[in-house]
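Here the complex is missing a single protein chain, while all its other protein chains stay put.
Chain nomenclature is as follows: A, B and C, assigned in order of appearance, with residue numbering initiated at 1 for each chain independently.
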Amino acid sequence: MKTLTQEFTKGLWEQIPPFRLVLGLCPTLAVTKSLEGGWGMGLATTFVLVCSNIFISALRNVIPPKVRIATFIVIIATFVVITELVMKAYTPMLSETLGVFIPLIVVNCIILGRAEAFASKNGVGRSLLDGLGIGLGFTLALAVLGALRELLGTGKLTMFAQANLDLTIIPLGEGREFLFKFMVDPPGAFVCLGAMLLLMNLISERSARSKAA
Amino acid sequence: MRNKIWFMAVVLGVVAFLAGLALSGVKGMTTPIIEKRILEQKIKPSLDKFFDGLDLENDCIEDRQVLDLGKDARGRKQVTTLFLGKKGGKTVVAALQTKAAGFGGDIEVLTAFSLDDKKILGVKTLSQSETMGLGARVSNDAEPFIQQFGGMNYSDGVAMRSNGGQVDAISGATVSSVAFTAAVNRATVLVEKNVDSAAAN
Amino acid sequence: MEVLAAALVIGGIGMISAIGLGVAAKVFAVYIDPKVVEVDEVLPGANCGGCGYTGCAAAATAVVKGKAGPNVCVVGGQECAEAVAAIMGLSAEEGEVGIAELGCKYDVRKAHLLFDYDGIEDCRAAALVNGGGKVCSMGCLGFGTCISACQFGALYRGADGLPAVDKEKCTACGACERICPKGIIRVQTPSRKFTHVQTDDDCVAPCQATCPAQIDIPAYIAAIGRGDYEKAVCIIKESNPFPLVCGRVCPHVCESVCRRNDIDEPVNINHLKRFAADFEMNSGKRFLPQVLPSNGKRVAIIGAGPGGLTCAYYLARMGYYVKVFEAMPKPGGMLLYGIPEYRLPKKTLEWEIGGILELGVELECDKALGKDFTIEDLYEQEYDAIFLAVGAWDSRRLGVPGEQDFPQVASGTEFLIKRGLGEETPVGSDVIIVGGGNTAMDAARTSWRLGAENVYLLYRRSRKEMPANDIEVDEGEHEGIKYHFLAAPTKLIGTGGKLDAMEFLKMELGEPDASGRRRPVPIEGSESNIQADNVFSAIGQSPDLTCLDAEGVATGLNRTKWNSIVAADGTMQTDVANIFSGGDAWRGAATAVEAIRDGRFAARSINLFLMGEEMTLPSNWYAKAPKLPGIDEGIKLDTSERAKMIELSVDERRMNFNEVELGITEEMAKKESERCLQCGEVCYQGYREKAS
Partner (left out) sequence: MTEYLLLVVYAVLVNNILLAQFLGNCPFLGTSQKMSTATGMAMAVIFVLTFAGVITWAVQWYVLVPLELEYLQTIAFILVIAALVQLVEIVLQKTAPALYSALGIFLPLITTNCAVLGVAIINIKEDYDFANTVVFSFASAVGFGLALVLFAGLRERFALSRMPKALQGTVSGLITAGLMALAFQGFMKLGG
C-alpha cells in the first residue's frame, strides 16, 4: 500500500501521463499548439478526473458490473459538460481554443482508465489524491509540450490570452514565419511528443545506469 | 441483486437522472453569465463604435429585445437580439445579430442600421470559422470587404454584385463573402420587419 | 420544467441503455471462460488499446490463453498486474509470474560458440543465414537482439558473453522470447521449469542427459563454484526434491559418462550435490520454493516413498491439495526401511521429508490400500487423480531345500525392514548373504555392524557384474566382508530348526545372456559348505500388489507378467485415465533416483491431465539416456585430482550405525566444482572441429 503522499506524487513522475502512461494522446497532440491550450486542457482534465474519481469511488459498491462503464461514462460526462459550461462562461477564449476537445475529455483514456483501475477499487480520499496527482502530472506535461511547441513554432508564449498575458520571447519581423513553424502544425505535435518521450527514456536509462553502477 | 436487469436500469437511470438535474442546474447558472459576457465583450464595443457621436438617450444594451424567429428547418428555435437606440423619444438606430452558413460553419454578423436614412452604419463579424487568410478575412474590420458595407443603403436589401447587388466579394473567398452578405441581408429584412413594431413599444 | 426535461431525457437514455444491455446480455449470452471474465474485471476496462490488444476483454483472453503476461495493461500498473497474476495463479502454469531465462548456459567465448558470420549484427538476421553457420544448432547466437528488445532494461550482456537476466527488472513480458529466433530465451515459470522433460532440442551435458531425474548438473556445479549454495539446492530441487538422500545413496550414473573420464577421473558430482544439500540442512533454514495458490483440485498419492513424495512435492508446488497415504508407520518407503542408518541417517531423511510436508502436503501413515481404504473410497473423497507408488516390497525366495525350515533364513529386505521398524534383529557370528545388489551389501554391512564375526557374500557372477554400487563393494571389503563370487546356494543344512550351514555350488561364466552379461553355469560336483547362523537372501525384489487384489480395490488396472503395474512411460498413466503409477511398483525394484524421476513425470502428467491439456510427451524426449560424444584427443586439459569423501575409519564403524560418509569440505567442493568442464551436448563437438 502506498502512502497518501506517494499516491499523489506518483502521477508527477513515476506514472506521468502521457509520457509514462501513453494515454490521452488526442488532447495531448491537438491542444498543445500553445502554452495556454496545454495548461487549460490539463486543468480541465484534472477537474473532471478529480470529481469523477471522487464520485466513482463513492459509488463503487453500488454500480452493477454490466453497466459499470456506462455509469462511469455518465458520471464523467456530467463533469465534462459542467466544465464545458463553466469554461464558456468564465474563460471563453480558452474555451474557443480548446473547442471540440473539451467535450472529448469524456473519452480521454486517462480518466476512464483511472476510474476503472483506481477509483472503482479505492476509497474516496485516495481516489481524490490519485486523480489530483495524475491530473497535475498531465497538466504539467501538456504545459511543457505546449510551451515548447509554441516557442519553437512562433517565438511566443501564450500564458492566458483572455488577460493578454502573452510573451514574445523571440521577436520576428512582420510577415515573417518562424523557422520551426511546423511545430505548431500537426506534424510538429507528433515529433515534439516523440522527442519528449525520447528524452524521458534517456533520463530514465541514465538514472538506471547510475543506480546500477 | 447487482446483476438483475431492473437494478442495472435503476442505477444507471438514477445516476443519469441526477446528472441531468445537475447539468440543467449548471446550465441555468451559466447562461446569464455567458449572455452578459457576450453582450459586454463582443457587442458593446462594436455598438459603441457604430453609434459613436450620436448621443443616444438610452443604453441600447439595456433596452435590448429578443426576437423569436420561429424554428428553422431542423426544428431549432431561432432567436436574435435587437438593440435599439433612441433619440428624442424616437428610435433612430438599430443593431441586430444574424448568421449564415459559410465555408467552415456559421458566420455571425452584427449589423448596425441608421433607421432614418436607411443606411448601414457598419458591420462586425462576431464569429466565424473560415479558411485562414481567405474567408477568415471577414473578421478583419479594416478589410475593404467589411468597409464597403458602411453607408450602404439597405432599403432594397444587400446582395452580391454577381447577383445584381452592390457588394464586392473577397477574391478567393466567394463562399464566405456570399454567406456574410446573406447574413447582413437577413438583418436588413429583420430590421425592416421588426423595428417599427419595436419602436412603437 | 426544463430542469425536469433534462433529467428525464438523460435518465431515460440511461435506463433504456441499461435495460437494453441487460436484456441483450441475457438473450445473446455466449459462453465466456469464467477466468477471462475474472481477469477482465480486474483490468482497468478503459479499452484504450495501449496493450496492443483490441480492448480489455481481448487482453484478458490473451492473458488466459497465455499469450500475454499479467502485466499486459499499460494503464493499470503494478496493482493491476498483481491482481491478474493472482487470478492466473490458479491455472496450470501460465499465470505464474515467471522471469526470462536463457536456455543456453554455456560461455559463448569459452565454448567457442562464435562463428563465421559477418552479416548484420542481429540474431534474427544471423539465424536466417544457415543458422548463423554455427556448429551448435541450438545455442545462443550472442548478438544480443533480446537485450535491445527488452523494454525494461532487464537484460544485459553477462561476463560470459551471453545475455543475462536481471530478475528484479524482468516483468515476464515475453518480448525477448518473441524476438529470439532460436527460442533460447524463454519466460520461464517455476512449474514450466520443473515439469520440463528433456528432449534432444535441449542443450545438455552428458551427465544431465544420463541422470534419470534430469538434474541440471553443470548449472548446480557452477553455482557451487560461485559459492551460491542456495541456488545450487534450488537448481537440484527443480528436478529432484531429495538432494540429501540422492547425495548419499544415488548410484550416480552421471559420473560414469562425465567427459572428465576421458582425461582423468569424473567430477565427484554426487558428493557435490550432497555438499550443497548438507549446506541447506546445516544452515537450519529451508530454502522454501514458491508455491502457487490453491487451485482446488485434489490428488491422492499412495505410498510415501521417493516416488510418491516427489510427485506430492511438485503437485503441491503447483497448487494442488495433495494427500499421501502410507501403509507403514513412517514416511520414506524403502529409503527409510531399506537403507540402513549408516548410509542414510533417519534424521537426515526425516529433515528432507519435512521439507516436502512443509509445502502443505498432507500425510496419513498406517493407512494401507486394500486394507484400510479402496480406490473407490478416494473417489468418494473427491480426489481428482491418484498416483500409485506402492514400491516393490516382495522379495524373491532362494528356492533351495530347507529355506522354509529355519527362522534364521530370511530375505534381506525383511531383515532391513525390521531394523527400520526399530525391532531387535540379532545375528549370529556367521552370516551369509546371497545376492550382489545394494540390498545384499546393506544386509551384509548391517550384519557386520550388529556384531557378526564372519560375513560372507555369495554372488553367482563375478565382481565386475555386481549391480551394487562400487563404493559399497569396496567399503564392504574394508569392513571385512568375505566375497564368494561365482557361487550359488543349493541347500540349507541344520538340525532341530537351528541352521548350521549352507551348501553351495561353484559356477563359471558361459555365453552372454539377454542382458548382455555372461550367464553363470554351475560346475558339477563343486559343492561345498559354509557355516551359517543366519542366511539373508537378496536376489531380487518385486512389487507386492496384493493390496490391489481385494474386491473393488482397483478395477481396470492391468499388471505385467513381472507383477508390476502397467503404465505408459513418460506420462506414467495407467489403463485407468486418472490413475498414474511410477517407481518400483511400475518398473520393478530400481533406484531411488528413478522413482524420483517417475514421481516428477507423473506430477507433470497429472497437472496437464487435470487442467484438460495434452499430456503426451514430445516425440523427441529422452526416454533413455542418449549417447553423447566424448572428447577427442584434440583437447589438452590439465589433469586434477578428484575430491575424496571423508569417511569414518573401519574401526569407528564397528558395532554402531553412525553415518560412514561425512561429506566433503567447502574448500574441496569449490575445488571440485572447478573440475567440471561445463560441457553442453555439442559445444565440444564444435570445439573439436574448430581445433582440428
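In this section, a residue touches a chain if its C-beta (ideal position, glycine included) is under 8 Å from a C-beta of that chain, and two chains touch if they have at least 3 such contacts.
No experiment lies behind these values; they were computed from the predicted model shown.
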item	value
Chains in view that touch the one left out, judged over the entire complex	A, B, C
Omitted-chain contact residue, chosen from A:T78, A:T91 or A:T158	A:T78
Contacting the left-out chain in the complete assembly, out of A:L12, A:L59, A:M93 or A:V107	A:V107
Sites on chain C contacted by the missing partner chain, in the whole complex	2, 5-6, 9-10, 13-14, 16-18, 20-21, 24-25, 27-30, 46-52, 54-58, 120-122, 124, 148, 151, 153
In chain A, positions touching the absent partner	22-30, 69-70, 73-74, 77-78, 80-81, 84-85, 100, 103-104, 106-109, 112, 182, 185-191, 193-195, 197-198, 201-202, 205
On chain B, residues whose C-beta touches the chain left out of the figure	16, 19-20, 23, 27, 74-77, 101, 105-106, 131
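Note that in this section only the chains that are shown with their structure count from here on.
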item	value
Gap in Å, rounded to a whole number, between the CA centres of chain B and chain A	34
Centroid spacing, where centroids are CA-atom means, of chain B and chain C in whole angstrom	87
Chain B: positions in contact with at least two other chains	4, 8, 11-12, 15-16, 19, 23, 27
Contacts with 2+ other chains: residues of chain C	10, 14, 17-18, 21-22
Residue ranges of chain C touching chain A (in the complex, touch as defined)	10, 14, 17-18, 21-22, 25, 41, 43-48, 50, 73-77, 79-80, 153
Contacting residues of chain B [partner chain C, same complex]	4-5, 8-21, 23-25, 27-28
Chain B-touching residues of chain A, taken from the complex the two chains share	59, 62-67, 70-71, 74-75, 77-78, 81-82, 85-86, 88-90, 92
